[in-house]
Every structure is written in structure tokens, then in C-alpha cells.
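All protein chains but one are shown in place.
Moving on, here comes subunit A:
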Amino acid sequence: MGKTTYKRLKGSQSFRQRLLLATLSSTPIIIDEIRADDMIPGLLRHEMSLLRLFETVSDDCVVEVNETGTRLKYKPGIVMGGKNLVHSCALTRSMGYYLEPLLVLGLFGKKPLSIRLKGVTDDPKDLSVDTVRNATLHILKRFGVPSEGLDLKIEARGVAPEGGGEVLLTVPNVQSLTAVQWVEEGMVKKIRGWTFSARVSSDFEHSMRFAARGVFNNLLPDVHIFNDHKSGPHAGKSPGYGISLVAETTAGCYISADTAVSCGRADETGEIDVERQERKPAEDTGVEIASWLLQEIEKGGVVDSTHQGLLFILCALCQQDVSKVRVGTLSPYGVETLRNLKEFLGVTFSFRPDPSTGTVILTCVGSGLINLSRKLS
């Protein structure tokens, strides 16, 4: 004892999960050689912003970054949570990037978390806030998270270059998560969608909706896509539009697909002008996302490939009972998650492929993590 022993890691891969799991298992870490050979070495702006976010929600955590940003020393503190927190995210990644670890972190805090995030709400790389709200939160509820207090409120949209969006996330505390037996996928009973447009004409939305609904015509009548046209201060600073589709099954699984298109481009002068060349028509985006959703459904599993990582993390954080989940083909991110889980929590999954459906059933014994920071009443 005495001196803290750090776990040594390399590279910037799975940065979010490493921070998250290090915090939950209170393991101090040192990450070396973060993009040491890259053109732009060291931590990127969104990673720094994530570190700031972790500092905001936790108490007494120590972050040390060297001058070049290629080495990070992180000693986790205690997750405090709390009300009226504000964090402005870096604009290089969208809110989904920050929300994914934050949702899990908030569960194990001392007080319920209520935080206002500012920045880019939707981009094609990460989960859009609509998807988080309509699919991810449902996954959390499956693990025994109380539904009251678990909410994401989208107060303003903001797309890529300039952002300007604002969401309010509230996460309740849990004592521990309950293990799940979640192998039944069920059948898709309804598809819901949310489109948005900010600082552009709402025609984009309509054409996307129309195109997306056309794809489902053969399969399901119960398709409803809501639109959300924003203008003024609620529309953020850049023009853009996007769509998020969620398929709900009879067994209570939510499979999602989403994207966002940003029409803005930041000039040298800082002005934003709508750029039209080499952009796909909005109909194509709609069809693409609808097809992507169907592809996810085809792959099977109780969650889509994007949510695999989160699902595995939640399984590993459960009580020391057996969790059993079915997923489609393992995504690279999911595999990376599994490795990280083994490294930090010592949770190993066992796999049983199901060849008839092309899915994999994963079984694990939870690590039995208990929310220790809660005060004894």
C-alpha cells in the first residue's frame, strides 16, 4: 500500500471505456503513447472534454496529462453526481460520445445526477440524442434502473461544426444492477422514428420521412415518424437535419439506427454558409437508415450492434448472478468492450453461437459491483 499502483495501458483505443471502468473499479490508470506517432499527437479535444466531464461529476479525481498529451495519468475519485451541473462538450464529437459512459457512471454516484450538456447533439459517428432517449434508456431500465429520474430532455439541437445544442440528462442512483436473462428477441411490433431539422427547411425532414416509411411498406404497417423542426435559438448554430429510427419488439427490445447530416461548413471568416455540392439527397439518407435498421433486425440480438458495448458493460456490472444475453454478430466495439471488461473487472463472458439464427448467446457472472459511494441512511 502507501503508493498507488497504476494500471498501465497504451494508446487511445477505447478511451471512454477505460476511463469509465477505471472509475467504477477505482483503479488508477496510466495511458502511454496516445497517438505518439500521429500527425496530431496526444489527446484530442473531445477526449480532453471527456476528462473534464469526469472531473465534473466526480470528486477528487486526479488527471495529469503531459505537455504533448501523449501520456495520461488518471486516478479516479468518487462519483458524486449532483444537480445543476453544466458541461460544454468539445465539438469534435457529438453528445452520444459523452452520454454513453455518463449514463453508466451516473448510476453509481452518491447523489442522482442531473447535468446539462452543451455541444453537438447529432452526428453520423455517434448515437444521436433521439436514439439515446428512445432506445438506450430502455436498455438501462431492463437492468433494474428505476424509470423515474431517468430522462433525457432535448432542449436545443445543434449539428456538427458549430454545435449549440443543449440536452438535460438526469440519471438516478442504484444500489446495484440486477442480472438479466435476455435472450428472447421477440418480433418487431412497431417502428418509431424521429427526424429533426435545424436551420434548414423542413422539406428535408418530410422527404426523409417519406422515403424511410416507403422501405417498411412491405413489412409493417405500424410505422410512425415524428418530426421536429427547430428554428431560432433552439436550432443551434449550424444547419443540418437527421433521422433516428427505433424498432420495438414484442419482447421489449429496442433496435435503433440513426444518422445526421450537417449542411454547415465553417469558413475561415467564421461564417456559416449552406453548402450544397456532393451531398446526398435527403431521400437517400432516409432509405439508408431504414435499410440499416432492417439490417440490424436481420442480424438479430436483443440490441443493435451500436449498443452491444453498453449491454456488455451493464451485464458485467450486475450482481453476482448469471446474465445471459443474445446479440447479433459481435461488433468490433463489442469485442473491445469484452476485453476491457476482463482487464478491469475480471469478468469473462462465455459464448455460445446459435447457428440457426446467426446470433451469439453470451453468459457472464456479474462482478457484483455495489454503489459504495451512497451514504448510509
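Note that a residue touches a chain if its C-beta (ideal position, glycine included) is under 8 Å from a C-beta of that chain, and two chains touch if they have at least 3 such contacts; residues count from 1.
Just so we're on the same page, contacts and distances are computed from a predicted model.
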Options "Bms1-type G domain-containing protein", "Serine palmitoyltransferase 1", "Neuronal-specific septin-3" or "Electron transfer flavoprotein subunit beta": UniProt name of the undisplayed chain
"Bms1-type G domain-containing protein"
Per the touch definition above, residue among A:13, A:147, A:201 or A:231 touching the missing chain
A:13
By the contact criterion defined above, which parts of subunit A meet the unshown chain? Give residue numbers in ascending order.
1, 3-8, 10-17, 24-27, 30, 32-35, 37-40, 59-60, 66, 71, 73, 77-78, 96-97, 100, 110, 124-127, 179, 181, 183-189, 214-215, 218-221, 250, 287-288, 290-292, 294-295, 297-298, 300, 305-310, 320-322, 324, 326, 329-333, 335-336, 338-339, 342-343, 345-346, 348-357, 359-361, 363-365, 367-370, 372-376
